[in-house]
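Here the structure is laid out as structure tokens; the discussion comes afterwards.
In this view, the complex is presented without one of its protein chains, the others remaining in place.
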Amino acid sequence: MESYSVLVVAAILFVLGLVGVLTRRNIIFILISIEIMLNAAGVAFVAAGARWGQVDGQVMFLFILAMAAAEVSVGLALVMQVYHQHKTLDVSKLNVLKDDIEPH
Amino acid sequence: MNYLFYISSVVAIAATVMVITRSQPVHALLYLVVSFLGVAMIFLSLGAPFVAVLEIILYAGAIIVLFIFVVMMLNLGREEAMQEKQWMQPKTWIGPCILTAILLVELLVLMTLGGSAPMPQQSVDLKKIPLSLYGEYIIAVELTGFLLMAGIVGAAHIGKHKRKYIHRFLQEKEEAVP
Partner (left out) sequence: MQEVLFLIPALPLLGFLILSLAGRHLSKQVIAVIGAGVVCIAAIITIWLGINFLQTPPENNAYTVTLWKWMSVANFNCSFSLRVDALSLVFLFVVTFVGALIHVYSAGFMKHDRDYARFFASMNLFVCSMLILVMADNLVLLYLGWEGVGLCSYLLIGFWYETTANVQAANKAFYITRIGDTAMAIGLFLLFRELGTLDIPAIQQSAPEHFIKGSSLITAIALLLLAGGTGKSAQVPLQTWLPDAMAGPSPVSALIHAATMVTAGVYLVARMHTVFQLSPLAMNITAVVGAVTLLIAGCSAMVQTDIKRILAYSTISQVGYMFLALGVGAWSAGIFHFFTHAFFKALLFLAAGAVIESLHHEHGIFKMGGLKNKLPVVFYTFLAGAAALAALPLVTAGFFSKDQILWYAWSAEGGNPLLWIVALAGAFITAFYTTRLMLVVFWGDMKTEISEPPGSLMTLPLIVLAVLSIIAGFIEWPHNLVHVTLFSDVVQKVLPSVTEKEGVPSEAIFQLIAVVVTLSGIFTGYVLYKKNTSFIAIWKQKPVLVWVRDFFFSGWQFDLLYQTLFVRPFVFVTSLNKRDVIDKAYTGIASIFQWLNGRISVSQNGSVRTYVVSLLIGIIFILALQFFL
């Protein structure tokens, strides 16, 4: 097995997650796709660590995991608030931060 | 070991494809669990049992559960599922697919560019992980503690729903609309 095979797998997983972020309109699905992307990045780290036989890759993955957990909890809390206030989970309806300038 | 790696990676990729194309959120989450399990097997094949188990416990165990709780609380029903199906026309997939295909090609080219080295087969010594966590990466561990604390407090505060709390920017809109 070549060392780049794992990285290829990681790349494919990452790109799939990215497609999910770009295509889906439901916030929950976007968050799920972000998790896929994070996981793929973690695979890349562990692969790098295993290639050199060092433990740092796994330690990195541990930190990424912790960060993903925190991010998911806050993100889902935000999703709850969004649903409570706007009664929709459609991302394209959440554009209040649009820059409204009258054309000169 | 190689076969384990190739089979589990195929499983992970297939499951991920299913995740992003489902219309029901619970189905997507179930496929996501399968994907994580596949990734855990990849880790095992790379000789990293610790992170394999960690992946299952935290990712498949905690994070998916969080998602399922939220999906349950939101109580998304049949209409939402129909709407999802409606949004997932083929025409919405074309643009993203092209862009990400370009990105994938670039990544693959960059990865295979720099020669190829064979992957060593032995697993890393398990004792080294906690030693390095308490050795060189002690600060990062502390910071991760901060991060998780912030996550807890933030999530607890943001998720509170006492009475209808509208942010003040939205309040003006509410008054302006009627």
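In this document, chain identifiers A and B correspond to the written order of the chains, with residue numbering beginning at 1 in each.
Here is the rule we go by: a residue touches a chain if its C-beta (ideal position, glycine included) is under 8 Å from a C-beta of that chain, and two chains touch if they have at least 3 such contacts.
Being a predicted model, the structure only gives us computed values, none of them experimental.
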item	value
Chains in view that touch the one left out, judged over the entire complex	A, B
Sole contact to the chain not displayed, among B:Val17, B:Val34, B:Leu66 or B:Leu107	B:Leu107
Among A:Ala41, A:Ile64 or A:Val91, residue touching the chain not depicted	A:Val91
In chain B, positions touching the absent partner	95-96, 99-100, 102-103, 106-107, 109-110
Interface residues of chain A (partner: the chain not displayed)	18, 21-22, 25, 30, 91-92, 94-99, 101, 103-104
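Note that only the chains that are shown with their structure count from here on.
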item	value
Chain centre separation in whole Å, for chain B relative to chain A (CA means)	6
Chain A-touching residues of chain B, taken from the complex the two chains share	1-2, 5, 9, 12-13, 16-17, 19-20, 25, 28-29, 32, 35-36, 39, 42-43, 46-48, 50-51, 54-55, 58-59, 62-63, 66-67, 69-71, 73-74, 76, 80, 84, 87-88, 92-93, 95-97, 99-101, 103-104, 107-108, 111-112, 116-120, 122, 124-125, 128-129, 132-133, 137, 140, 144, 147-148, 150-152, 154-156, 158-159, 161, 164, 166-167, 169-170, 173
Footprint of chain B on chain A - complex, ascending	1-9, 11-20, 22-26, 28-29, 31-33, 35-36, 39, 42-43, 46-47, 49-51, 53-59, 61-63, 65-74, 76-81, 83-85, 89, 96
